[in-house]
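In this view, the complex is presented without one of its protein chains, the others remaining in place.
Our next item is chain A:
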Amino acid sequence: MRTNPSNIASAVLTYGFVGLMAFLSIFPFIWMALGATNSSIDIIKGRLLPGEALTTNIANFFTLVNLPLVFWNSAKVTIFATVLTLAVSSLAGYGFEIFRSRHRERLYRAMLLTLMIPFAALMIPLFIMMGKMGLINTHIAVVLPTIGSAFIVFYFRQSTKAFPSELRDAAKVDGLKEWQIFFYIYVPVMRSTYAAAFIIVFMTAWNNYLWPLIVLQSNETKTITLVISSLASAYYPDYGVVMVGTILATLPTLAVFFFMQRQFVQGMLGSVK
């Protein structure tokens, strides 16, 4: 790029704009981290320096919240949802590619259509169903309706198109059965697809709010998102405690994201193609 006034101006504009957007994106995280170290009054006043209230905030948080239990509840729901969704959806994603039936595309399109159904339209029947099965206030009720995910099936099928059919043919010649091909060849080859899907499902499950809010009614079963929400909706919320809570609620997804960032972006690329 040659240096002339208009180039400099456009560079300043570009960096200024992108820099401002990056700052605005990160700022709430900084505020959250600083907030955890300040008293509730200082946080509201907008103090932007580290304070000395971190230990008090953490202590107050632990008196209000049974963290091991709440974390365990969230972890349980998330792990079951993630493992089961990946298993069921990858089977279907692969299945739709090897499926020889004239109903295949019709079924697939009908399944994709369910993506347009908003959750609000399902929650009352689902709530009654869970009630009839005696599952209200259980983690099974939280996980069960989320396992069959049309979006993740779609994602696996899109990625399966890149799965080399020569591998399949060779395996067939060697006499492998369909389920053997799936477990011994497809799963290892599609590692990065699984990784990206893992991130999406993990985050959705960990952050899920409306459905757990409806089905989880006792304090013993509540997940961390529900607890944060109730801490913050107190008449006089202690913001220091709330900050400690939001950090704890955000850390697992943040960790998963940074740990697997490359796969995530690759996965997104795969789903757009």
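We adopt the following convention: a contact is a pair of C-beta atoms (placed from the backbone, for glycine too) under 8 Å apart; a residue touches a chain by one contact, two chains touch by 3 or more; residues count from 1.
Everything below uses one rule, namely that contacts and distances are computed from a predicted model.
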| item | value |
| --- | --- |
| Omitted chain, identified by the protein name its UniProt record gives, among "Acyl-CoA dehydrogenase", "Lactose transport system permease protein LacF", "2-ketoisovalerate ferredoxin oxidoreductase" or "Cytochrome aa3 subunit 2" | "Lactose transport system permease protein LacF" |
| Contacting the left-out chain in the complete assembly, out of A:A53, A:V142 or A:M203 | A:M203 |
| Among A:P125, A:G175 or A:P188, residue touching the chain not depicted | A:P125 |
| Chain A, residues in touch with the chain not shown (by the definition above) | 1, 10, 14, 17-19, 21-26, 28-29, 31-32, 35, 43-46, 48, 88-89, 91-92, 94-96, 98-102, 104, 107, 111, 114-129, 144-145, 147-150, 153, 178-179, 182, 203, 206-207, 209-210, 214, 225, 228-229, 232-233, 237, 239, 242, 246, 249-250, 253-254, 257, 261, 265, 268-269, 272-273 |
